[in-house]
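Every protein chain of the complex appears in place save one, which is left out.
Labels A and B are assigned to the chains in the order they are written; within every chain, residues are numbered from 1.
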Amino acid sequence: MRNSEKNKMARFCDFNVPYSENTENLRQIVEMAIKLGYESVALNCTVTPGTTKGQAVVPPPPKPVELSEATLAPFMVQGKAFQQLTRLTAIIETHEQKYKVNPNNSTITAYDILAVQPLNLKMFEAACKELEVDIISLDMTQKLPFFLRLTPIKRAIARGVHFEIVYAPAIRDSTLRRYVISNATDLMTFCKGKNIVLSSQAEKAIELRGPHDVANLGVLFGMNQAQAKDAVSINCRSALLHAETRGSAVGVISIERIMKQTPGVISVERIPSASTDKRALEKDSGEGQDREDPPGKKPKLVAKKKIK
Amino acid sequence: MVRFKHRYVLAELVFGNDLLVYNVTQRVVYAAVRDIIEQLHGGYGIGLFTPGMSVKYINEYTRMVMVRCRRENLKILASAIPFIKHLPDGKGGQFPCFLRTLHVGGSIKACQKWLVQHNRQVLPTLLLRCTSEEEKSRMRKSIFDSTIVKEEPWTEGKNDT
């Protein structure tokens, strides 16, 4: 198979591996993910945006896990690379917190993927309609604090925002299982299986499941076979592309600097987008960044359509 | 557009002893139905079934129970109801009983209309079962209460024997 065709094949992703200081545990989880066939993993930091002054709004993104050559060997043989991304999940409850989650904050843009977990209906609607996020995550392990509505969900799908269903809590505990199933099936009736991302939130390596197994869980929740397989592969890639357009001007031009090239691993440093703030723009002009729009004009960030 | 459609199952609680000794509440019936679904259909069944399920009406004297479920879960509910073998009797024990499904309707109003008709036929037999005058009047009152529909209030005259 030609290399270009290989790149279009399903690339299984798990976009919710909770980041913890316990690097040994994290390494085991990532190694298990590689063994199961995942090609892309996102280390997730969950934070409630800080409200006290002097404290950084969000912590800086975590460093990728060190993986040995032996673990990465199967990837190298096939000519693929294992991708470790960073993801931020902001738990938002008040409008104040909502405003903290915006692409102007450089620490936030340093993360590859931006996700949000709304705790009430107002935040959910804000996340679906306006917020510049890639994934909306709902805590499915309890009765949802608000009823899902069709209009915000339709709006979110049109914008290219994805909804996340997490499966490890269902595996861990049989009582949580029924909440996950009932919330997930409810979500399915509204979004009809589109724009769903299935991910693990596994705290131990034993809680991970292979990508085809997870796709079958999607079928259980109410998707059909094709949608379920998309939920672990193509929809994740779609969310990632949506995230990348945040760092670009008009969704077309972006700058990437390839940092180190250890065989089998690509880590990419994204240069944050041209800020919409006029003062910052004038400051940036000295660095010679490529800009499509003249300073002062807000670059329009358009959500990219799903690319298969 | 996305409106959940429901089905209302009207069932009669049957137990051997004709006298009403047991205190059966909505919560008790809800717990019994939920437990039987869990036993038969497991975690998956409970997850699908519980949202939208509730016990809408219960009449201890005529022993009528109305359970609501979502339209797609009707088969699960209807097939699980016969498996209920006993209910807690409020004193820590359990009394043997079963639920006899009488009618399935699409709305509470439809079920109520059917219930009125059913009561008209069954009331004479029910009154015969009551021993004291006080029980008879209580029975009559509960039947009248159950047959009152908001749009057309039934008067006592129509339900008189």
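As a working rule, a residue touches a chain if its C-beta (ideal position, glycine included) is under 8 Å from a C-beta of that chain, and two chains touch if they have at least 3 such contacts.
Heads up, the rule we're going with is that contacts and distances are computed from a predicted model.
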Options "ELMO domain-containing protein", "Nicastrin", "Ribonuclease P protein subunit p14-like" or "ADP-ribosylation factor-related protein 1": UniProt name of the undisplayed chain: "Ribonuclease P protein subunit p14-like"
Option touching the unshown chain, where A:A10, A:A81, A:I171 or A:L241 are the choices: A:I171
Among A:V47, A:L150 or A:I206, residue touching the chain not depicted: A:I206
Identified contact with the non-displayed chain, of B:N23, B:Q39, B:Q94 or B:Q117: B:Q39
Contact set of subunit A toward the excluded chain (per top definition): 36-37, 70, 73-74, 76-77, 170-172, 174, 177, 204, 206-210, 212-214, 216-217, 219-220
Absent-chain interface as seen on subunit B, which is shown: 37-45
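Here is the rule we use: only the chains that are shown with their structure count from here on.
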Of subunit A, residues touching subunit B in the complex: 150, 174, 177-182, 185-186, 189-190, 220
Partner subunit A, residues of subunit B touching it in the complex: 1-2, 43-44, 46-48, 50-51
